[in-house]
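All protein chains but one are shown at their positions in the complex.
Chain nomenclature is as follows: A, B and C, assigned in order of appearance, with residue numbering initiated at 1 for each chain independently.
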Amino acid sequence: MKITHAAIVEPGTTLVNKTGGWRTFRPEYDYEQCNGCGICETYCPESVIAKNGDRYVPDLDYCKGCGICANECPKGAITMILEGK
Amino acid sequence: MDRENMAVVDGAYAVAHAVKVCKPDVVAAYPITPQTNIVEHISHFIADGEMDDVSINVESEHSAMSLLVGAGSVGARAYSATASQGLVLMSEVLFNVSGMRLPIVMTVVNRAMSAPLSIWNDHQDSISQRDAGWIQLYAEDVQEAADMTAQAFRIAESRNVLLPVMVCMDGFILSHVYEPVVLLEDDLIDRFLRGYSPVAVLDPDDPKTFGAFADPNTYTEFRYLQEMAMRNAVPEIEDAASEFQEIFGRYQGGLIEEYMTEDAEILILAMGSVVGTIKEVIPGMRAKGVNVGLIKIRSFRPFPAEAIKKAVADAGVIVALDKNISIGLGEGALLTETKSIICNSSIQTPVIGFMLGHGGRDITEARIEQIIMETSEVMKRGITVESRYADLKEELL
Amino acid sequence: MTEKTIEIRIHGRGGQGSVTAAELLAVAAFEDGWYSQAFPMFGVERRGAPVFAFARMRKHPINLRSQIYEPDYVIVQDATLIDAVDVASGTQSDSLIIINSEKEPAQLEIDAECRIVTVDATGIAMDIIGRPIANTTLLGAFAGLSGEIDVECIKNAVSARFPGKIGETNAEAVRKAFEMTGGGS
Partner (left out) sequence: MTQLLAKGHRMCAGCGDALAVKFALEGVGERCIVVSPTGCIEVSTTPYPESSWNVPWIHSLFDNASAVAAGIEWGLKKLGQKEDTTVMVIAGDGATFDIGMQAMSGAFERGHDMVYVCVDNEAYMNTGIQRSGATPYDASTTTSPAGKVSFGNPLQKKNMPAIMADHGSPYVATTSIAYAKDAIRKVHRAAEIEGPAYIQIHAPCCTGWKFESSKTVEVGRLAVETGLWPMYEMVDGTIEKVKKIKNRKPVEEYLKMQGRFKHLFTMEGGEDEIARIQAIANWNAEHFGLE
């Protein structure tokens, strides 16, 4: 890698840093409960939750497992599952 | 010099006028004696419509230079001016500007550092910032301070340099002196300055990130590229001076300027306005059979090591005059750095130094003559004192 | 002949106590008659981001200030680091890598020619300390597997560092890991 003039950096390049490895818990959706309100997407600090068709799906390559989505979901449709290490 | 194109003006006016002619997009400066006349003249140019409304009255020198970081990063040609305490208040930003490779030009109206407070001239301020990564040029007189401003933009903005430049002129001695100068010609400038085209700018249509942090894996290489840019400035400073001469007809040296150095046994190295006084003294000394010459150091950063070594090769003794002191080393920077470039070279010439003119103490012709005579003793009896004050008042101690 | 310096590299994630572990090792080593040194790999330590910490020990004072490139021992606090960081970098054939994992070493696919041992330090910590913080437990495993430091010194360092009950349970976890890894037998 050659360094750039004045350390100027291209936009959006942290995508190479998959932060999924940070988490110990993973959000798991029960789509029966989910009413599609999108609160989980709004309050995800990593913006990893995105609508896929009519379902909200977390991008597990980047999800750090903070659990805000589960805590804020008005329908209790998301539970945090301990991931095997 | 063509008298009919000359006008008798104060030094600050000549520099402010030069800034106007160079058409900066943004000017940000905070008032500090003895720089104030420069910013005032610029304000009047704007108020009278002679200059676009580019100037911002900021709340501190730190903010003046910070504002120019913003302006420079969107591609604006940026100018500031300061002195002493103001320069050192900016110090954090000076390093930042050089690291971000922003070609900002700033006049430093050299003034002593507090404490004790002093509004008078010496070089302690700009010398203390010599490692901030700015090119530092020193003007001998008002004409040079003005002409050097245009050359500073040219050097700073050349693509293989892209480093900020300080144009250093002695406070009061040059900033407040009235003397005849040729004001920078507005009709010629566009042949000399071809505009600043940055490598990248902050632009929503092409977003970039400026000012990321570098961990140990890359930091050194950024510093190295700054050093390479500074080395690229060496030929640029010479080219800027010679091309300026072609277009404007004036030349006062490139990296250095040699004055009556042919067959000189004693060579004086000096920077700033004292150069003029030395030029007055040399002919008289020569008439008395004292072979003395002067090397004006015009560029202190990049330090013109090769040019100096070439110029001093046959000297019997070298004496450096310093309006600054590195406390704890007991000598000025010009002496230290001259010794350092000579020590591994084939040059065996003894090098001594005198500190003088600190805090605005006047440097008389007699003082220069005294220095020359004491220096010539070295050729006979060798070095007794390598560095000392030439104008210390023992009676005050 | 300058007597060999024992060098240890600890891998963890921000917030897992890797730096604390290195510091405890240095304290324990000194009490055990060594001269010692511990230092973190200064970086942007964010909870969760991969971090390193280092410890050195030798019989006479240590002047070296550089980082550790050929560790004798590597302690890996979080097995998921294996795909993020080369935990085996710089290890020699006689090095030892201790990994906090329930799995067998072979299942972890680490290419290293040195010995690799796994310890379910998180499990031990959960039982005895009640929290999934494995740093002190792994020091017990280090004592058990390396025999370089007297486990009592590690327990003393741990109880001195953490007040009251927390210190006791951590020291107990050190002892348990020490015994489970064949220490003292």
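Points to keep in mind about this one:
Please note the rule applied: contacts are C-beta pairs under 8 Å (C-beta built on N, C-alpha and C of every residue); 3 or more make two chains touch, one makes a residue touch a chain.
Everything numeric here is computed off the predicted structure, so don't read it as measured data.
Partners of the chain left out, restricted to shown chains and counted across the full complex, are A, B, C.
For the options B:Q35, B:S66, B:S175 or B:T277, the residue in contact with the chain missing from this view is B:S66.
Between the chain not shown and the residues B:A212, B:M228, B:A313 or B:L329, the one that touches is B:A212. Annotation for subunit C: contacts to the undisplayed chain at residues 14, 44, 46-49. Where subunit A meets the missing chain, the touching residues are 1, 3-4, 7, 9-19, 22-23, 41-43, 45-48, 59, 61-62, 64-68, 70-72, 80. Mapped onto subunit B, contacts with the missing chain fall at residues 25-26, 28, 52, 54, 56-60, 62-64, 66-76, 78, 92-93, 96, 100, 202-204, 206-215, 218.
Criterion: only the chains that are shown with their structure count from here on.
Contact counts per chain pair peak at A-B. Centre to centre, using the average C-alpha position, subunit A and subunit C are separated by 32 Å.
Mean C-alpha positions place subunit A and subunit B at a centre distance of 55 Å.
Shown for subunit A are the residues that touch two or more other chains, of which there are none.
Contact with two or more other chains is made by no residue of subunit C. If you check the complex, the residues on subunit B that touch subunit A are 99-101, 162, 199-200, 207-212, 214, 218, 221-222, 225.
Interface residues of subunit A, counted against subunit B in their complex, comprise 3, 5-11.
Taken in their complex, subunit C has these residues touching subunit A: 13, 47-49, 78-81, 83-84, 100-102, 122, 132.
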